[in-house]
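Note that this complex is displayed minus one protein chain, with the remaining chains in position.
Up next is subunit A:
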Amino acid sequence: MHWFIASEVLMSGLFSSVPVVLVALVGLTVGAGLVTTAVRRRQLAAVVADARRHGTGAGGLAVLAGVAAAAAVGLTDTAAGLGSGVSAALVPLVFAAVHTGVLWVGESAWPRQRGAVRTASLVRRRFPAAALRVRRVLVGAATGVVLVAAVGWATAAADGRTLAGPVTVLPDGLGPAGPAVVGPYPGSVFAVPVLAGTAVVLLLVALALRTALVRPAVPGDDGAEAVLRAASVHRVLRGAAAGLLVELGALLVVVGGAVRSVATATEVGIGDGVLSVGGHPALVVLGTVGALAGGLAVLAGLLLLVLPAPRLRPAPPAPSGPPPSPVPAVPA
């Protein structure tokens, strides 16, 4: 019996870790492809290469810090005081917040011109078009998290962490049956920390984007400057959108599972017969679809993390031709 339970737990763990392993494999493949096809440092101007290193370094550090913070919160149950399971619910948001915070610091520390003579282009900053799609994903995911948390908060049982089904009156004076109570469910116990965490993530995203859009330009190469700024904005949006998508997916899985469970008819034994109590097929379908959509959202959020940022092209070769004529001396 014990080995059966152990194997069940093992199989459950294996199935739940499939998306993570899949994303890790995709990430390794994409990462290897990016490294092998990246423009070499010697193909770039020194100032552009340094700026790229600053950006990619901050991006890598942000991912490591985000993963470490999320793992620490999940493993040590940091938010245990708010309720059982709240720490697990906050893991994606902790990743998004720490990731965005590190990128904000990195953008704030972008190298500035230090020489006596300095130049700047008169071009106005615009939001990079290459990052518009990820921004839409971020807005959609944040809206989804707020909606699902709000609906969960409004429909949860009084304890704030379960969903109660309807009470069914049995025939022949047998009295009421139910309500069936299913948990976890994102009532106030989960919804309030999730909404607060989402607000923190969005605030950090706004600060990091504002900093990335006005940070010092990379002098001398407008094309590289535009790509590097688009990459900075992409990294900020990518991490936050990924965290919010995973959070939205997890909420949908929990809500869908709870609705499906509550809406499924219960078999009640009465005397020699069995009576089917309750049951709402439409809600069962809705819950199943919601849970499946949540699973897809989790997978999409994890895959979003490996979406490459805009990349630099090699600097154009120096123009060939005769050397410039010497400058005449200034007359006295």
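Please note the rule applied: a contact is a pair of C-beta atoms (placed from the backbone, for glycine too) under 8 Å apart; a residue touches a chain by one contact, two chains touch by 3 or more; residues count from 1.
We take it that contacts and distances are computed from a predicted model.
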Record-based protein name (UniProt) of the chain missing from this complex, from "Sarcosine oxidase subunit beta", "Oligopeptide transport ATP-binding protein OppD", "GntR family transcriptional regulator" or "ABC transporter domain-containing protein": "GntR family transcriptional regulator"
Only one of A:Val20, A:Leu64 or A:Val123 touches the unshown chain, namely A:Val123
Would you indicate which residue among A:Arg52, A:Arg215, A:His234 or A:Arg260 is in contact with the undisplayed chain? A:Arg215
Absent chain, residues of subunit A that touch it: 112-114, 116-125, 213-217, 219, 222, 325, 327-328, 330-331
